[in-house]
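Beneath this line is the structure, given in C-alpha coordinates, with notes to follow.
A single protein chain has been omitted from the complex, and every remaining protein chain is retained in its original position.
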Amino acid sequence: MAEQSRRDFIGLALGGISTVGGVLALGAMKKSWDPLPSVQSAGFVSVDLSGMNEGEMHTVQWRGKPVFILRKSADTPSNDKRDIRIGEKRFVVLIGLCTHLGCIPSYEASSRTFKCACHGGVFDASGIQTFGPPPRPLDIPPFKCNGETIVLGEEGAEFQKMTKKA
Amino acid sequence: MAQIKKAEGFIDWLDQRLAVKAFMRVMMSEYWIPKNINFLWAMGVVLIALFAVLLVTGLLLLMYYKPDVNLAFDSVNYTIMQEVEYGWLWRHMHGVAASATFLIIYIHLFTAIYYGSYKKGREMIWLTGMVLFVAFSAEAFSGYMLPWGQMSYWAAQVITNLFSGIPVIGDEVVIWIRGDYVVADATLTRFFMLHVVLLPLVILAVIAVHFYSLRFPHVNNQDSVELDFEAEAQKYKEGRIKESRVVPFWPVFLSKDFFVVGFFMTFFFFLVCYHFDFAMDPINFEPANSMKTPAHIYPEWYFLWNYEVLRGFFFDIGGIAAMDIGLIAFVFANVVFFLLPFLDRNAMNTAPAHKRPAFFVWFWLLIVDMIVLTVYGKLPPTGVNAWVGFFAAVVFLGLFIALPFITKLESKGERQ
Partner (left out) sequence: MRELKILAIVIFFTAVTYWGVEPYAHSQMHPHVAPADFRFKDMEPLHVNGNVDNGKALVEANCLACHGIESVGYAAPMSSEDAAGAYGVVPPDLSHAGVIYAKNYLAGFLKDPVSATKLSHKFNDAKPYAMPSFAFLSDQEIADVVAYLQNIVATKPSDKEVFEEACGRCHSMKYDAWNAKTPIASMKNYLGAEAPDLSMMIRSKKAEYLNTFINEPLKMVEGIAMPRVGLSEASQSQVIAYIEKVGDRKKAERESLGLKLIGFMAIFTLIAYLWKVSIWKRAA
(Lines give C-alpha, C1' and ligand atoms only; values in the text may rest on other atoms or scores of the structure.)
Protein backbone atom coordinates (compact mmCIF):
# COMPACT_ATOMS: atom_id res chain seq x y z
CA MET A 1 0.00 0.00 0.00
CA ALA A 2 2.67 2.42 1.07
CA GLU A 3 4.73 1.22 -1.87
CA GLN A 4 1.77 1.90 -4.17
CA SER A 5 1.14 5.43 -2.90
CA ARG A 6 4.82 6.29 -3.05
CA ARG A 7 4.90 5.17 -6.66
CA ASP A 8 1.82 7.30 -7.34
CA PHE A 9 3.46 10.28 -5.69
CA ILE A 10 6.65 9.93 -7.71
CA GLY A 11 4.59 9.56 -10.89
CA LEU A 12 2.64 12.69 -10.03
CA ALA A 13 5.82 14.56 -9.19
CA LEU A 14 7.31 13.59 -12.54
CA GLY A 15 4.16 14.74 -14.32
CA GLY A 16 4.15 17.95 -12.29
CA ILE A 17 7.75 18.91 -12.97
CA SER A 18 7.28 18.11 -16.66
CA THR A 19 4.27 20.40 -16.77
CA VAL A 20 6.15 23.20 -15.03
CA GLY A 21 9.04 22.78 -17.45
CA GLY A 22 6.66 22.76 -20.39
CA VAL A 23 4.92 25.93 -19.26
CA LEU A 24 8.23 27.71 -18.66
CA ALA A 25 9.47 26.64 -22.09
CA LEU A 26 6.27 27.92 -23.70
CA GLY A 27 6.79 31.22 -21.88
CA ALA A 28 10.31 31.44 -23.26
CA MET A 29 9.00 30.69 -26.75
CA LYS A 30 6.32 33.35 -26.40
CA LYS A 31 9.01 35.86 -25.47
CA SER A 32 11.04 34.94 -28.53
CA TRP A 33 8.13 36.18 -30.60
CA ASP A 34 8.03 39.59 -28.87
CA PRO A 35 9.30 42.66 -30.72
CA LEU A 36 13.07 43.08 -30.27
CA PRO A 37 14.43 45.91 -28.10
CA SER A 38 15.81 47.59 -31.20
CA VAL A 39 12.31 47.59 -32.67
CA GLN A 40 10.68 48.82 -29.47
CA SER A 41 13.02 51.76 -29.03
CA ALA A 42 12.46 53.09 -32.55
CA GLY A 43 13.40 56.74 -32.72
CA PHE A 44 11.80 60.12 -32.56
CA VAL A 45 10.94 62.16 -35.63
CA SER A 46 10.91 65.98 -35.74
CA VAL A 47 8.79 67.74 -38.31
CA ASP A 48 8.99 71.42 -39.17
CA LEU A 49 5.50 72.81 -39.68
CA SER A 50 6.41 76.41 -40.51
CA GLY A 51 6.46 75.89 -44.28
CA MET A 52 3.03 74.31 -44.60
CA ASN A 53 0.25 76.10 -46.45
CA GLU A 54 -3.38 76.07 -45.46
CA GLY A 55 -5.13 72.86 -46.47
CA GLU A 56 -1.83 71.12 -47.14
CA MET A 57 -1.38 67.50 -46.03
CA HIS A 58 2.01 65.89 -45.45
CA THR A 59 2.77 62.27 -44.70
CA VAL A 60 5.81 61.43 -42.60
CA GLN A 61 7.01 58.05 -41.44
CA TRP A 62 7.23 57.30 -37.74
CA ARG A 63 7.99 53.87 -36.30
CA GLY A 64 7.16 52.31 -39.64
CA LYS A 65 3.76 53.95 -39.71
CA PRO A 66 2.58 56.82 -41.86
CA VAL A 67 1.64 59.94 -39.89
CA PHE A 68 -0.64 62.52 -41.50
CA ILE A 69 0.00 66.16 -40.74
CA LEU A 70 -2.74 68.44 -42.00
CA ARG A 71 -2.82 72.19 -41.68
CA LYS A 72 -6.48 73.04 -41.54
CA SER A 73 -7.64 75.84 -43.79
CA ALA A 74 -9.60 78.69 -42.21
CA ASP A 75 -13.00 77.29 -43.21
CA THR A 76 -12.38 73.74 -41.97
CA PRO A 77 -14.42 73.12 -38.80
CA SER A 78 -12.23 73.02 -35.74
CA ASN A 79 -12.23 70.31 -33.12
CA ASP A 80 -10.86 71.55 -29.83
CA LYS A 81 -10.08 68.06 -28.64
CA ARG A 82 -7.88 67.21 -31.60
CA ASP A 83 -6.53 70.43 -33.11
CA ILE A 84 -3.02 71.57 -32.33
CA ARG A 85 -2.88 75.36 -32.28
CA ILE A 86 0.41 77.02 -33.01
CA GLY A 87 -0.25 80.75 -33.00
CA GLU A 88 -3.09 81.29 -35.46
CA LYS A 89 -2.46 78.04 -37.29
CA ARG A 90 -4.40 74.86 -36.66
CA PHE A 91 -2.88 71.45 -37.33
CA VAL A 92 -4.06 67.87 -36.95
CA VAL A 93 -1.57 65.06 -36.47
CA LEU A 94 -2.89 61.55 -37.03
CA ILE A 95 -1.54 58.04 -37.42
CA GLY A 96 -2.42 57.28 -41.02
CA LEU A 97 -3.67 53.76 -40.48
CA CYS A 98 -7.37 53.10 -40.72
CA THR A 99 -8.62 52.03 -37.30
CA HIS A 100 -10.59 49.27 -38.96
CA LEU A 101 -7.85 47.02 -40.35
CA GLY A 102 -4.82 49.22 -40.85
CA CYS A 103 -4.90 50.32 -44.48
CA ILE A 104 -3.65 53.82 -45.28
CA PRO A 105 -6.53 56.15 -46.08
CA SER A 106 -5.89 58.79 -48.69
CA TYR A 107 -6.68 62.48 -48.22
CA GLU A 108 -9.22 63.93 -50.58
CA ALA A 109 -8.61 67.66 -50.56
CA SER A 110 -11.90 68.57 -52.26
CA SER A 111 -14.11 67.02 -49.57
CA ARG A 112 -11.54 67.41 -46.74
CA THR A 113 -11.88 63.75 -45.80
CA PHE A 114 -9.63 60.77 -45.40
CA LYS A 115 -10.96 57.82 -47.38
CA CYS A 116 -9.89 54.24 -46.89
CA ALA A 117 -9.94 52.14 -50.05
CA CYS A 118 -10.02 48.81 -48.27
CA HIS A 119 -13.46 48.81 -46.71
CA GLY A 120 -14.81 52.23 -47.57
CA GLY A 121 -14.23 53.96 -44.23
CA VAL A 122 -14.31 57.79 -44.22
CA PHE A 123 -12.83 60.19 -41.66
CA ASP A 124 -13.28 63.96 -41.51
CA ALA A 125 -10.41 66.45 -41.41
CA SER A 126 -10.04 65.97 -37.65
CA GLY A 127 -9.78 62.21 -38.08
CA ILE A 128 -13.26 61.40 -36.73
CA GLN A 129 -14.93 58.48 -38.51
CA THR A 130 -18.03 59.52 -40.45
CA PHE A 131 -18.85 56.42 -42.51
CA GLY A 132 -18.16 52.71 -42.73
CA PRO A 133 -16.62 50.17 -40.41
CA PRO A 134 -13.89 52.13 -38.55
CA PRO A 135 -14.65 51.71 -34.85
CA ARG A 136 -12.88 54.84 -33.60
CA PRO A 137 -11.22 58.03 -34.86
CA LEU A 138 -7.74 57.91 -36.33
CA ASP A 139 -5.21 57.67 -33.51
CA ILE A 140 -3.08 60.62 -32.49
CA PRO A 141 0.58 59.72 -32.07
CA PRO A 142 2.45 60.99 -29.00
CA PHE A 143 3.91 64.39 -29.89
CA LYS A 144 5.51 67.43 -28.34
CA CYS A 145 5.52 70.97 -29.71
CA ASN A 146 8.73 72.97 -29.87
CA GLY A 147 7.70 76.26 -31.41
CA GLU A 148 6.72 75.40 -34.97
CA THR A 149 8.36 72.00 -34.84
CA ILE A 150 6.73 68.90 -33.46
CA VAL A 151 8.52 65.82 -32.23
CA LEU A 152 6.71 62.54 -32.78
CA GLY A 153 7.25 59.90 -30.11
CA GLU A 154 7.62 62.29 -27.18
CA GLU A 155 4.64 63.05 -24.97
CA GLY A 156 4.31 66.81 -24.61
CA ALA A 157 1.85 68.76 -22.49
CA GLU A 158 -0.58 69.23 -25.39
CA PHE A 159 -0.66 65.51 -26.08
CA GLN A 160 -1.28 64.68 -22.44
CA LYS A 161 -4.09 67.22 -22.31
CA MET A 162 -5.67 65.66 -25.41
CA THR A 163 -5.52 62.10 -24.18
CA LYS A 164 -6.83 63.06 -20.76
CA LYS A 165 -9.90 64.64 -22.29
CA ALA A 166 -10.58 61.80 -24.67
CA MET B 1 10.64 -12.84 -32.51
CA ALA B 2 9.65 -13.86 -36.01
CA GLN B 3 11.30 -16.79 -37.66
CA ILE B 4 13.87 -15.38 -40.07
CA LYS B 5 14.68 -17.66 -42.97
CA LYS B 6 16.96 -17.30 -45.91
CA ALA B 7 15.19 -14.87 -48.22
CA GLU B 8 13.85 -16.03 -51.56
CA GLY B 9 14.32 -12.61 -53.04
CA PHE B 10 14.48 -8.92 -52.19
CA ILE B 11 10.75 -8.56 -51.56
CA ASP B 12 10.75 -11.59 -49.33
CA TRP B 13 13.80 -10.25 -47.48
CA LEU B 14 11.94 -7.00 -46.86
CA ASP B 15 8.74 -8.84 -46.00
CA GLN B 16 10.43 -10.82 -43.26
CA ARG B 17 11.68 -7.61 -41.69
CA LEU B 18 8.95 -5.05 -42.43
CA ALA B 19 5.92 -7.16 -43.34
CA VAL B 20 5.60 -5.20 -46.56
CA LYS B 21 3.19 -7.68 -48.10
CA ALA B 22 0.73 -7.37 -45.25
CA PHE B 23 1.22 -3.63 -45.29
CA MET B 24 0.44 -3.40 -49.00
CA ARG B 25 -2.62 -5.57 -48.52
CA VAL B 26 -3.99 -3.39 -45.75
CA MET B 27 -3.14 -0.09 -47.44
CA MET B 28 -3.71 -0.89 -51.09
CA SER B 29 -4.90 -4.17 -52.55
CA GLU B 30 -7.39 -5.04 -49.80
CA TYR B 31 -8.50 -1.55 -48.88
CA TRP B 32 -12.07 -1.66 -50.14
CA ILE B 33 -13.85 1.22 -51.85
CA PRO B 34 -17.51 1.11 -52.96
CA LYS B 35 -18.13 0.66 -56.65
CA ASN B 36 -20.99 3.10 -57.05
CA ILE B 37 -19.05 6.32 -56.85
CA ASN B 38 -18.38 9.04 -59.41
CA PHE B 39 -15.35 11.15 -60.26
CA LEU B 40 -16.01 13.45 -57.31
CA TRP B 41 -14.55 10.66 -55.17
CA ALA B 42 -11.23 11.19 -56.93
CA MET B 43 -10.73 14.67 -55.46
CA GLY B 44 -8.76 13.32 -52.52
CA VAL B 45 -6.18 11.80 -54.83
CA VAL B 46 -6.13 14.98 -56.93
CA LEU B 47 -5.35 16.87 -53.73
CA ILE B 48 -2.53 14.47 -52.93
CA ALA B 49 -1.11 15.06 -56.42
CA LEU B 50 -1.33 18.84 -55.93
CA PHE B 51 0.23 18.62 -52.50
CA ALA B 52 3.12 16.66 -54.00
CA VAL B 53 3.53 19.39 -56.62
CA LEU B 54 3.56 22.03 -53.89
CA LEU B 55 6.10 20.12 -51.84
CA VAL B 56 8.55 19.47 -54.67
CA THR B 57 8.32 22.93 -56.26
CA GLY B 58 8.52 24.45 -52.79
CA LEU B 59 11.82 22.67 -52.11
CA LEU B 60 13.26 24.03 -55.35
CA LEU B 61 12.11 27.57 -54.58
CA LEU B 62 13.57 27.27 -51.11
CA MET B 63 17.05 26.91 -52.58
CA TYR B 64 17.04 30.49 -53.88
CA TYR B 65 14.47 32.36 -51.80
CA LYS B 66 15.80 34.86 -49.24
CA PRO B 67 13.54 35.72 -46.30
CA ASP B 68 14.63 39.32 -45.78
CA VAL B 69 12.60 42.42 -46.55
CA ASN B 70 15.44 43.87 -48.60
CA LEU B 71 16.13 40.73 -50.59
CA ALA B 72 12.89 38.76 -50.78
CA PHE B 73 11.28 40.55 -53.73
CA ASP B 74 14.36 40.39 -55.93
CA SER B 75 15.21 36.83 -54.94
CA VAL B 76 11.78 35.79 -56.21
CA ASN B 77 11.32 38.06 -59.19
CA TYR B 78 14.88 38.19 -60.45
CA THR B 79 16.81 35.19 -59.16
CA ILE B 80 14.04 32.62 -59.34
CA MET B 81 11.96 34.01 -62.18
CA GLN B 82 14.76 35.09 -64.50
CA GLU B 83 18.05 33.47 -63.59
CA VAL B 84 17.38 29.99 -62.24
CA GLU B 85 16.77 27.45 -65.02
CA TYR B 86 13.05 26.62 -64.89
CA GLY B 87 12.76 28.76 -61.73
CA TRP B 88 9.75 30.50 -63.31
CA LEU B 89 8.15 27.09 -63.84
CA TRP B 90 8.51 26.10 -60.21
CA ARG B 91 7.14 29.41 -59.05
CA HIS B 92 4.20 29.38 -61.44
CA MET B 93 3.42 25.76 -60.53
CA HIS B 94 3.67 26.58 -56.83
CA GLY B 95 1.39 29.60 -57.10
CA VAL B 96 -1.17 27.99 -59.38
CA ALA B 97 -1.17 24.72 -57.42
CA ALA B 98 -1.93 26.66 -54.24
CA SER B 99 -4.98 28.19 -55.87
CA ALA B 100 -6.00 24.93 -57.53
CA THR B 101 -5.71 23.13 -54.20
CA PHE B 102 -8.40 25.38 -52.79
CA LEU B 103 -10.65 24.84 -55.81
CA ILE B 104 -10.39 21.09 -55.28
CA ILE B 105 -10.78 21.42 -51.51
CA TYR B 106 -14.04 23.28 -52.06
CA ILE B 107 -15.27 20.62 -54.51
CA HIS B 108 -14.21 17.91 -52.05
CA LEU B 109 -15.97 19.68 -49.19
CA PHE B 110 -19.22 20.33 -51.04
CA THR B 111 -19.21 16.73 -52.29
CA ALA B 112 -19.09 15.61 -48.67
CA ILE B 113 -21.97 17.93 -47.77
CA TYR B 114 -24.07 16.91 -50.77
CA TYR B 115 -23.68 13.17 -50.21
CA GLY B 116 -23.99 13.38 -46.43
CA SER B 117 -20.48 12.05 -45.89
CA TYR B 118 -19.94 14.11 -42.77
CA LYS B 119 -22.21 12.23 -40.38
CA LYS B 120 -23.23 8.86 -39.03
CA GLY B 121 -19.76 7.72 -38.05
CA ARG B 122 -17.91 9.93 -40.50
CA GLU B 123 -17.68 12.96 -38.20
CA MET B 124 -13.95 12.52 -37.65
CA ILE B 125 -13.32 12.50 -41.38
CA TRP B 126 -15.18 15.78 -41.61
CA LEU B 127 -13.44 17.34 -38.61
CA THR B 128 -9.92 16.37 -39.68
CA GLY B 129 -10.79 17.62 -43.15
CA MET B 130 -11.80 20.98 -41.71
CA VAL B 131 -8.57 21.10 -39.70
CA LEU B 132 -6.76 20.53 -42.99
CA PHE B 133 -8.74 23.36 -44.55
CA VAL B 134 -7.64 25.72 -41.78
CA ALA B 135 -4.03 24.49 -41.95
CA PHE B 136 -3.98 24.96 -45.72
CA SER B 137 -5.47 28.43 -45.28
CA ALA B 138 -2.68 29.36 -42.88
CA GLU B 139 -0.14 27.82 -45.23
CA ALA B 140 -1.53 29.79 -48.19
CA PHE B 141 -1.62 33.02 -46.23
CA SER B 142 1.91 32.68 -44.87
CA GLY B 143 3.21 31.71 -48.32
CA TYR B 144 1.52 34.65 -49.96
CA MET B 145 3.59 36.98 -47.80
CA LEU B 146 6.95 35.62 -48.94
CA PRO B 147 7.37 37.37 -52.33
CA TRP B 148 7.05 40.64 -50.37
CA GLY B 149 5.00 42.44 -53.00
CA GLN B 150 2.30 45.00 -52.37
CA MET B 151 -0.45 42.40 -51.91
CA SER B 152 1.81 40.30 -49.67
CA TYR B 153 2.38 43.28 -47.43
CA TRP B 154 -1.14 44.64 -47.28
CA ALA B 155 -2.82 41.28 -46.93
CA ALA B 156 -0.50 40.61 -44.01
CA GLN B 157 -1.25 44.02 -42.53
CA VAL B 158 -5.03 43.54 -42.77
CA ILE B 159 -5.17 39.91 -41.67
CA THR B 160 -2.85 40.31 -38.68
CA ASN B 161 -4.92 43.32 -37.67
CA LEU B 162 -7.97 41.05 -37.37
CA PHE B 163 -6.53 39.87 -34.07
CA SER B 164 -6.94 43.37 -32.65
CA GLY B 165 -10.61 42.42 -32.34
CA ILE B 166 -9.77 40.12 -29.43
CA PRO B 167 -11.11 41.86 -26.31
CA VAL B 168 -8.64 43.64 -23.99
CA ILE B 169 -5.35 42.14 -25.24
CA GLY B 170 -6.06 42.51 -28.99
CA ASP B 171 -3.54 45.26 -29.76
CA GLU B 172 -0.72 43.50 -27.91
CA VAL B 173 -1.52 40.24 -29.67
CA VAL B 174 -1.19 41.95 -33.05
CA ILE B 175 2.23 43.37 -32.14
CA TRP B 176 3.25 39.98 -30.74
CA ILE B 177 2.27 38.17 -33.93
CA ARG B 178 4.09 40.69 -36.10
CA GLY B 179 7.11 41.09 -33.86
CA ASP B 180 6.91 44.78 -34.71
CA TYR B 181 4.41 47.62 -34.64
CA VAL B 182 3.77 47.10 -38.34
CA VAL B 183 4.34 44.16 -40.67
CA ALA B 184 8.13 44.15 -41.03
CA ASP B 185 11.21 41.98 -41.31
CA ALA B 186 10.47 40.10 -38.10
CA THR B 187 7.03 39.26 -39.48
CA LEU B 188 8.42 38.00 -42.76
CA THR B 189 10.97 35.69 -41.16
CA ARG B 190 8.51 34.15 -38.72
CA PHE B 191 5.92 33.55 -41.42
CA PHE B 192 8.66 32.01 -43.51
CA MET B 193 9.31 29.57 -40.68
CA LEU B 194 5.60 28.77 -40.46
CA HIS B 195 5.28 28.31 -44.20
CA VAL B 196 8.24 26.03 -44.78
CA VAL B 197 8.43 24.01 -41.57
CA LEU B 198 5.73 24.14 -38.95
CA LEU B 199 2.60 24.23 -41.08
CA PRO B 200 3.76 21.57 -43.57
CA LEU B 201 4.51 19.29 -40.62
CA VAL B 202 1.05 19.91 -39.22
CA ILE B 203 -0.53 19.30 -42.62
CA LEU B 204 1.32 16.03 -43.14
CA ALA B 205 0.31 14.81 -39.70
CA VAL B 206 -3.34 15.77 -40.17
CA ILE B 207 -3.44 14.17 -43.63
CA ALA B 208 -2.33 10.93 -41.97
CA VAL B 209 -5.10 11.22 -39.39
CA HIS B 210 -7.61 12.14 -42.12
CA PHE B 211 -6.79 8.94 -44.01
CA TYR B 212 -6.81 6.89 -40.86
CA SER B 213 -10.23 8.23 -39.92
CA LEU B 214 -11.55 6.85 -43.23
CA ARG B 215 -10.69 3.28 -42.41
CA PHE B 216 -13.43 2.49 -39.91
CA PRO B 217 -16.56 4.16 -41.30
CA HIS B 218 -15.31 3.45 -44.85
CA VAL B 219 -15.74 5.60 -47.91
CA ASN B 220 -19.31 6.71 -48.58
CA ASN B 221 -20.96 6.07 -51.94
CA GLN B 222 -23.19 8.11 -54.17
CA ASP B 223 -26.43 6.43 -53.12
CA SER B 224 -25.45 6.19 -49.46
CA VAL B 225 -26.12 2.46 -49.47
CA GLU B 226 -24.99 0.73 -46.31
CA LEU B 227 -22.50 -1.89 -47.42
CA ASP B 228 -21.30 -4.91 -45.51
CA PHE B 229 -17.70 -4.37 -46.50
CA GLU B 230 -16.46 -7.70 -45.23
CA ALA B 231 -19.07 -9.70 -47.14
CA GLU B 232 -18.57 -7.66 -50.31
CA ALA B 233 -14.79 -7.99 -50.02
CA GLN B 234 -15.18 -11.71 -49.58
CA LYS B 235 -17.15 -11.89 -52.81
CA TYR B 236 -14.45 -9.95 -54.60
CA LYS B 237 -11.69 -12.17 -53.29
CA GLU B 238 -13.61 -15.28 -54.30
CA GLY B 239 -13.63 -14.03 -57.86
CA ARG B 240 -17.28 -12.92 -57.91
CA ILE B 241 -15.94 -9.56 -58.97
CA LYS B 242 -18.93 -8.32 -60.96
CA GLU B 243 -21.30 -9.27 -58.20
CA SER B 244 -19.25 -7.60 -55.45
CA ARG B 245 -20.15 -4.00 -54.70
CA VAL B 246 -16.63 -2.99 -53.72
CA VAL B 247 -13.31 -2.68 -55.47
CA PRO B 248 -9.79 -2.59 -54.03
CA PHE B 249 -8.06 0.78 -53.69
CA TRP B 250 -5.20 -0.55 -55.81
CA PRO B 251 -5.35 -0.98 -58.72
CA VAL B 252 -9.06 -0.53 -59.47
CA PHE B 253 -9.95 2.65 -57.62
CA LEU B 254 -6.61 4.31 -58.33
CA SER B 255 -6.77 3.49 -62.04
CA LYS B 256 -9.75 5.78 -62.29
CA ASP B 257 -8.13 8.40 -60.07
CA PHE B 258 -5.04 8.49 -62.25
CA PHE B 259 -7.26 9.29 -65.20
CA VAL B 260 -8.98 12.09 -63.27
CA VAL B 261 -5.61 13.39 -62.05
CA GLY B 262 -4.28 13.36 -65.61
CA PHE B 263 -7.35 15.18 -66.88
CA PHE B 264 -7.00 17.82 -64.18
CA MET B 265 -3.24 18.22 -64.54
CA THR B 266 -3.61 18.84 -68.27
CA PHE B 267 -5.78 21.82 -67.39
CA PHE B 268 -3.38 22.72 -64.57
CA PHE B 269 -0.44 23.11 -66.96
CA PHE B 270 -2.56 25.26 -69.23
CA LEU B 271 -3.11 27.57 -66.26
CA VAL B 272 0.56 27.45 -65.24
CA CYS B 273 1.85 28.57 -68.63
CA TYR B 274 -0.91 30.68 -70.13
CA HIS B 275 -3.42 31.80 -67.56
CA PHE B 276 -1.87 32.44 -64.17
CA ASP B 277 -3.00 35.93 -63.20
CA PHE B 278 -5.91 34.61 -61.14
CA ALA B 279 -3.40 32.88 -58.86
CA MET B 280 -0.51 35.35 -59.09
CA ASP B 281 -2.03 38.77 -58.73
CA PRO B 282 -0.29 41.42 -60.87
CA ILE B 283 -0.29 43.87 -57.96
CA ASN B 284 2.02 41.54 -56.11
CA PHE B 285 4.69 42.17 -58.74
CA GLU B 286 5.04 45.64 -57.27
CA PRO B 287 7.50 45.70 -54.35
CA ALA B 288 5.97 46.12 -50.89
CA ASN B 289 5.60 49.74 -49.84
CA SER B 290 4.52 50.43 -46.29
CA MET B 291 3.62 54.01 -47.15
CA LYS B 292 1.21 53.30 -49.99
CA THR B 293 -1.90 51.10 -49.91
CA PRO B 294 -2.84 49.83 -53.38
CA ALA B 295 -6.07 51.31 -54.73
CA HIS B 296 -7.82 47.95 -54.45
CA ILE B 297 -6.80 45.32 -52.00
CA TYR B 298 -8.39 41.93 -51.69
CA PRO B 299 -7.32 38.48 -50.59
CA GLU B 300 -6.85 35.55 -52.96
CA TRP B 301 -10.16 34.31 -54.39
CA TYR B 302 -10.50 31.38 -51.98
CA PHE B 303 -10.67 33.68 -48.95
CA LEU B 304 -13.11 36.14 -50.50
CA TRP B 305 -16.36 34.66 -49.14
CA ASN B 306 -14.89 34.77 -45.67
CA TYR B 307 -13.58 38.28 -46.16
CA GLU B 308 -16.98 39.47 -47.38
CA VAL B 309 -18.69 38.07 -44.29
CA LEU B 310 -16.18 40.15 -42.31
CA ARG B 311 -16.74 43.42 -44.13
CA GLY B 312 -20.40 42.87 -45.07
CA PHE B 313 -21.43 44.48 -41.77
CA PHE B 314 -20.50 48.04 -42.51
CA PHE B 315 -22.80 49.91 -40.15
CA ASP B 316 -23.38 49.76 -36.40
CA ILE B 317 -26.40 47.79 -35.26
CA GLY B 318 -27.97 48.34 -31.86
CA GLY B 319 -24.93 50.05 -30.41
CA ILE B 320 -22.49 47.33 -31.47
CA ALA B 321 -19.71 48.65 -33.67
CA ALA B 322 -19.75 47.51 -37.31
CA MET B 323 -16.25 46.12 -36.93
CA ASP B 324 -17.19 43.96 -33.97
CA ILE B 325 -20.26 42.54 -35.73
CA GLY B 326 -18.09 41.77 -38.75
CA LEU B 327 -15.50 40.04 -36.59
CA ILE B 328 -18.12 37.98 -34.76
CA ALA B 329 -19.65 36.96 -38.09
CA PHE B 330 -16.18 36.13 -39.41
CA VAL B 331 -15.38 33.91 -36.45
CA PHE B 332 -18.83 32.31 -36.78
CA ALA B 333 -18.24 31.60 -40.49
CA ASN B 334 -14.92 29.94 -39.74
CA VAL B 335 -16.22 27.80 -36.91
CA VAL B 336 -19.61 26.87 -38.27
CA PHE B 337 -18.36 24.46 -40.92
CA PHE B 338 -16.70 22.44 -38.17
CA LEU B 339 -20.06 22.14 -36.47
CA LEU B 340 -21.92 20.91 -39.53
CA PRO B 341 -22.24 17.27 -38.35
CA PHE B 342 -23.82 18.51 -35.14
CA LEU B 343 -26.05 21.14 -36.72
CA ASP B 344 -27.62 18.45 -38.88
CA ARG B 345 -30.38 17.15 -36.62
CA ASN B 346 -31.24 14.27 -38.95
CA ALA B 347 -28.00 12.47 -38.37
CA MET B 348 -29.13 9.03 -39.44
CA ASN B 349 -30.29 10.07 -42.91
CA THR B 350 -27.22 9.99 -45.14
CA ALA B 351 -29.08 10.09 -48.44
CA PRO B 352 -27.65 12.40 -51.08
CA ALA B 353 -29.17 15.88 -51.19
CA HIS B 354 -31.38 15.22 -54.20
CA LYS B 355 -33.33 12.73 -52.08
CA ARG B 356 -33.79 15.26 -49.28
CA PRO B 357 -35.84 18.13 -50.80
CA ALA B 358 -35.39 20.72 -48.03
CA PHE B 359 -31.70 19.97 -47.62
CA PHE B 360 -31.30 20.08 -51.40
CA VAL B 361 -32.63 23.65 -51.48
CA TRP B 362 -30.44 24.55 -48.50
CA PHE B 363 -27.36 23.14 -50.24
CA TRP B 364 -27.79 25.05 -53.49
CA LEU B 365 -28.68 28.26 -51.65
CA LEU B 366 -25.43 27.88 -49.73
CA ILE B 367 -23.45 27.40 -52.96
CA VAL B 368 -25.06 30.41 -54.64
CA ASP B 369 -24.67 32.56 -51.54
CA MET B 370 -21.00 31.68 -51.17
CA ILE B 371 -20.38 32.52 -54.83
CA VAL B 372 -22.13 35.87 -54.36
CA LEU B 373 -19.99 36.49 -51.26
CA THR B 374 -16.87 35.53 -53.21
CA VAL B 375 -17.59 37.88 -56.10
CA TYR B 376 -18.65 40.81 -53.92
CA GLY B 377 -15.69 40.19 -51.65
CA LYS B 378 -13.52 41.33 -54.52
CA LEU B 379 -15.59 44.28 -55.75
CA PRO B 380 -14.99 47.69 -54.18
CA PRO B 381 -17.29 47.95 -51.12
CA THR B 382 -19.19 51.02 -52.22
CA GLY B 383 -22.81 51.84 -52.96
CA VAL B 384 -24.95 48.86 -53.97
CA ASN B 385 -22.02 46.46 -53.59
CA ALA B 386 -21.91 47.10 -49.84
CA TRP B 387 -25.60 46.19 -49.53
CA VAL B 388 -25.34 43.07 -51.68
CA GLY B 389 -22.44 42.00 -49.47
CA PHE B 390 -24.44 42.74 -46.35
CA PHE B 391 -27.45 40.69 -47.43
CA ALA B 392 -25.32 37.82 -48.68
CA ALA B 393 -23.52 37.75 -45.32
CA VAL B 394 -26.84 37.76 -43.46
CA VAL B 395 -28.12 34.93 -45.68
CA PHE B 396 -24.96 32.96 -44.98
CA LEU B 397 -25.42 33.24 -41.23
CA GLY B 398 -29.14 32.57 -41.61
CA LEU B 399 -28.56 29.38 -43.58
CA PHE B 400 -26.50 27.86 -40.81
CA ILE B 401 -28.88 29.01 -38.13
CA ALA B 402 -31.74 27.46 -40.12
CA LEU B 403 -30.00 24.14 -40.74
CA PRO B 404 -30.89 22.47 -37.40
CA PHE B 405 -34.55 23.40 -37.86
CA ILE B 406 -34.67 22.23 -41.48
CA THR B 407 -33.09 18.89 -40.66
CA LYS B 408 -35.23 18.45 -37.53
CA LEU B 409 -38.38 18.96 -39.57
CA GLU B 410 -37.05 16.52 -42.12
CA SER B 411 -36.49 13.83 -39.52
CA LYS B 412 -39.99 14.39 -38.12
CA GLY B 413 -41.44 14.02 -41.60
CA GLU B 414 -39.64 10.73 -42.06
CA ARG B 415 -40.94 9.25 -38.82
CA GLN B 416 -44.56 9.81 -39.76
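By letter and in written order, the chains are A and B; residue numbering begins at 1 in each of them.
Just so we're on the same page, contacts are C-beta pairs under 8 Å (C-beta built on N, C-alpha and C of every residue); 3 or more make two chains touch, one makes a residue touch a chain.
Treat the numbers as computed from the prediction; the structure is a model and nothing was measured.
J.: Of the chains that are displayed, which are in contact with the missing one across the whole complex?
T.: Every shown chain touched by the left-out chain: B.
J.: One chain isn't shown here. Among B:Leu14, B:Val173, B:Leu198 or B:Met265, which residue touches it?
T.: Looking across B:Leu14, B:Val173, B:Leu198 or B:Met265, the contact with the absent chain belongs to B:Met265.
J.: I'm checking contacts with the chain that's been left out. Which of B:Val335, B:Ile371 or B:Ile401 qualifies?
T.: Spelled out, the listed residue whose C-beta touches the missing chain is B:Ile371.
J.: From the listed residues B:Tyr78, B:Phe315, B:Trp387 or B:Phe405, report the one that touches the chain absent from this view.
T.: B:Tyr78
J.: Contact with the hidden chain only, please: which chain B residues?
T.: Looking at chain B, the ones touching the missing chain are residues 35, 38-40, 74, 77-78, 81-82, 88-89, 92, 103, 107, 241-242, 247, 251-252, 255-256, 258-259, 261-263, 265-266, 268-270, 272-274, 277-278, 282-287, 295-296, 301, 304, 367, 371, 374-375, 378-380.
Heads up, the rule we're going with is that only the chains that are shown with their structure count from here on.
J.: Which residues, counting only chain A, touch chain B once they are in their complex?
T.: Touching chain B: residues 30, 33-36, 39, 42, 59, 61, 63-66, 100-104, 106, 117-120, 132-135 of chain A.
J.: Any idea which chain B residues touch chain A in the complex?
T.: Those residues of chain B that touch chain A are 154, 157-158, 161-162, 175-182, 184, 186, 190, 290-297, 311, 313-314, 321-324, 326, 380-382, 386.
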